[in-house]
Every structure is written in structure tokens, then in C-alpha cells.
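Only one protein chain is missing from this complex, and each of the others stays in its spot.
Take a look at subunit A:
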Amino acid sequence: MTHISPNDDLERATKVHVTQGESHVSTDPNVVMTTVLGSCIAACIRDPQAGVGGMNHFLLPDAGDGRGGDAVRYGAYAMELLINDLLKRGARRERLEAKIFGGAKLFDGLSDVGASNSAFAERFLRDEGIPIVSSSTGGVSARRVEFWPTSGRVRQRLVAVDNAPQDVRRPVPPPMPAASSGDVDLF
């Protein structure tokens, strides 16, 4: 059974919802960052020693081979914004660790944008030497993710496509709160 400290109690936490294109960083143990992901990716990165963490949320329309192209430049910029904000708040690059979520394929017949987004995030973090300590990517369900930036704890609920917000099914910001299927995974 997972122990939930008072600071991890979602009801008592200050919730910060991270929508597509946004990035947030915090050193407050009472903050929990939330987001809802379809094919989008959220990277949760923190420095455990400095007690600072943050989340971004992005979607690359076509990440291609990950080596070039405007979409990849956008993705690299989204990651850079988060990392720079972490460094400004006292994180050290060599201590950063990441958890990544999202990249689902919600519909058959569409190109697997989620997979190429996941591949981009994994490649970026590998190239930058930031270890991925856990991840939940791919699949066919949307995800509701809650991230405690100082402890690094993440709670994920899988959301059936039919229950996922419209903007998660066809990603256009801003997302709406999702109906949960009740499944919870701890990372």
C-alpha cells in the first residue's frame, strides 16, 4: 500500500493544470501539477536534491526522424523552457531526472503521432543525459496525470477515449477535466 503524506493529499494540494504548450516549475511541496494527455507528451523533470520539479505538455504534429524539422525544433524548445526554468530555480543539470507520459494512439487509421512524440522525448532526454526513471507512453487510452514536483510522485489514471475531453481526442487547447475510468497507476 502506498503511503500518502499530507503533502501528497490531492484534496489539500494546490493544483496547477498544465495545458498544451505550457510549462510550470515549483519548489512548493503542496503543489500538484495535473494534465490530461492523448497523443500529447508531458515530461515531468525534477532535481531531487534541490527539491524543484516541473511539467511541460506538448504535441509535435510530425516529429519525423527527430533530427530536424520545425516540429522537432518546437519540441526541443518546449523541453528547453522547462529545463531552463528548473535551472533558474536551483536545479543542477547533472541531477535532473525525468518521467514521461502520453503519446497514445487514440484512433485507428490516423498516423501514430503519439509514438513519434514519445520517440522524440526519449531521444531528447537520452541525448541531453537526463535519465528517464519511469514512463508510461503509448497505448490507446488517454491519461490523466498528477505530478508532485518536489517528491517526484506521479499518479496516473487511464481515461477511456469516449470519456476523454474533446481536445484530448483532437488536441486543441485548453483541456477540460477528464472523467476517470478509476484505474490508478503509481510511478
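Throughout what follows, a residue touches a chain if its C-beta (ideal position, glycine included) is under 8 Å from a C-beta of that chain, and two chains touch if they have at least 3 such contacts; residues count from 1.
One rule holds in what follows: contacts and distances are computed from a predicted model.
Not every chain of the complex appears here, and the one that does not is recorded in UniProt as "Response regulatory domain-containing protein", selected from "Monovalent cation/H+ antiporter subunit D", "Response regulatory domain-containing protein", "Peptide/nickel transport system ATP-binding protein" or "Branched-chain amino acid ABC transporter permease". By the touch definition given at the top, subunit A reaches the unshown chain through residues 67-68, 70, 72-74, 76-77, 79-81, 83-84, 87-88, 93, 124, 127-128.
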